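Questions regarding the structure given below will be posed in turn.
Every protein chain of the complex appears in place save one, which is left out.
We call the chains A, B and C, going by the order they appear; numbering starts again at 1 in every chain.
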Amino acid sequence: MTEAHQASEKFTWPVRVYWEDTDAGGIVFYANYLKFFERARTEWLRSRGIEQRALVESTGGMFVVSEAQIRYLKPARLDDELIVTAWPLEAGRASMTIQQQVFLKTPTGTHLLCEGTIRAGWVNAVTHKPARIPPTVLEALK
Amino acid sequence: MTEAHQASEKFTWPVRVYWEDTDAGGIVFYANYLKFFERARTEWLRSRGIEQRALVESTGGMFVVSEAQIRYLKPARLDDELIVTAWPLEAGRASMTIQQQVFLKTPTGTHLLCEGTIRAGWVNAVTHKPARIPPTVLEALK
Amino acid sequence: MTEAHQASEKFTWPVRVYWEDTDAGGIVFYANYLKFFERARTEWLRSRGIEQRALVESTGGMFVVSEAQIRYLKPARLDDELIVTAWPLEAGRASMTIQQQVFLKTPTGTHLLCEGTIRAGWVNAVTHKPARIPPTVLEALK
Partner (left out) sequence: MTEAHQASEKFTWPVRVYWEDTDAGGIVFYANYLKFFERARTEWLRSRGIEQRALVESTGGMFVVSEAQIRYLKPARLDDELIVTAWPLEAGRASMTIQQQVFLKTPTGTHLLCEGTIRAGWVNAVTHKPARIPPTVLEALK
């Protein structure tokens, strides 16, 4: 997959860093990048017509993260403007893998702060047992 | 109500301040004291034999906060050992009001950092409509 | 102060509800409305030209919340679109009081979910001792 091709598939979502995101080290707390990742995945799904609360109600299922890998390169700070990306690496019948990045916006360009890979599986929302992704969802993710 | 009498009714719960609780100002983020309050209320209920997840499953109802008032006197910092209190000011048929405080533990004594009053109403867990607190819960709270 | 007058002074900020904001009761966790309030206050300050990280660095001071009062009327849920408001009730030399509300956006209008009053004092960022709000900040808040 070429860079150009990747770029064309990247969904981007702006995130601003607030006091709630930072810690006493003066930087964004490491767990909170997973919140930013989740917001971008949710907005990527929404851009494909998938609203997750409606999905639980209509299908009885939901995505649950099964694996996460994150590399923290540079810290984000209070008031920073971030761009969070999401694009699918692969989608199977029961799970999908999403590549995600966090960039800092500056007047001179963007700088990569953090990147990760998230694997999410489809489960029954009550029993939490793995299940097949509903066809309508699979179709929307193509 | 005398101090001595109050003290005898106060439920206390230890809380340690971690990185997750602090913000870039070097102190505990103001919303997080409401987490500490909630932990102490939950443990106070547990000390009375009330487990909230089991309660939702058995009664279909739960407590939801309807009002909160908080005064922040001094900030808590990373690694601080706190004592959080909870004691009932009043309990009606559909709601209760809890007084809560956060103290800093130091070698020479405890210092009040924060105090608040929380009003919680009983609601149906699905419709979120107000309802009467189940008799078994009311009995446990006496 | 008339409603019309109030409305003209209200700063509004959109907030979307994500998984991170909700709890096992299916609704936004009560402490998280204070995060939404803080985001709206920060954006209101930014709209007046005040960036808080830069402010700490240039003045050595910051705002710290000293009092919060919140009334929770109806719960917000996953995927909800909220409008958060902020407007100054009063501003003194060392503190200010902000009125804040959270509205749910629906196709047929907006509904008040939560409202509160936040008092914030100016403190030295290192010693946390109360201090006078710098003139440039006071001027921007007028």
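Definition applied: contacts are C-beta pairs under 8 Å (C-beta built on N, C-alpha and C of every residue); 3 or more make two chains touch, one makes a residue touch a chain.
Note that this is a predicted model, so its numbers are computed, not measured.
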item: Chains shown that the absent chain touches, full complex; value: A, B, C
item: Absent-chain contact - pick from C:26, C:88 or C:134; value: C:26
item: In chain C, positions touching the absent partner; value: 19-20, 22-27, 29, 31, 77-78
item: Residue numbers in chain A that touch the chain omitted from display; value: 24-27, 30-32, 34-35, 38, 53, 56, 62, 64-72, 74-75, 125, 128
item: In chain B, positions touching the absent partner; value: 16, 18-20, 35, 38-39, 42, 51-54, 77-79
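To be clear about the criterion, only the chains that are shown with their structure count from here on.
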item: Taking each chain's C-alpha mean as its centre, the one farthest from chain A; value: B
item: Chain whose Cα centroid lies nearest the overall Cα centroid; value: C
item: Averaged-CA centre spacing for the pair chain C and chain B, given as whole angstrom; value: 23
item: Geometric centre distance via CA averages, chain C-chain A, whole Å; value: 27
item: Two or more partner chains touched - positions in chain B; value: 24-27, 31
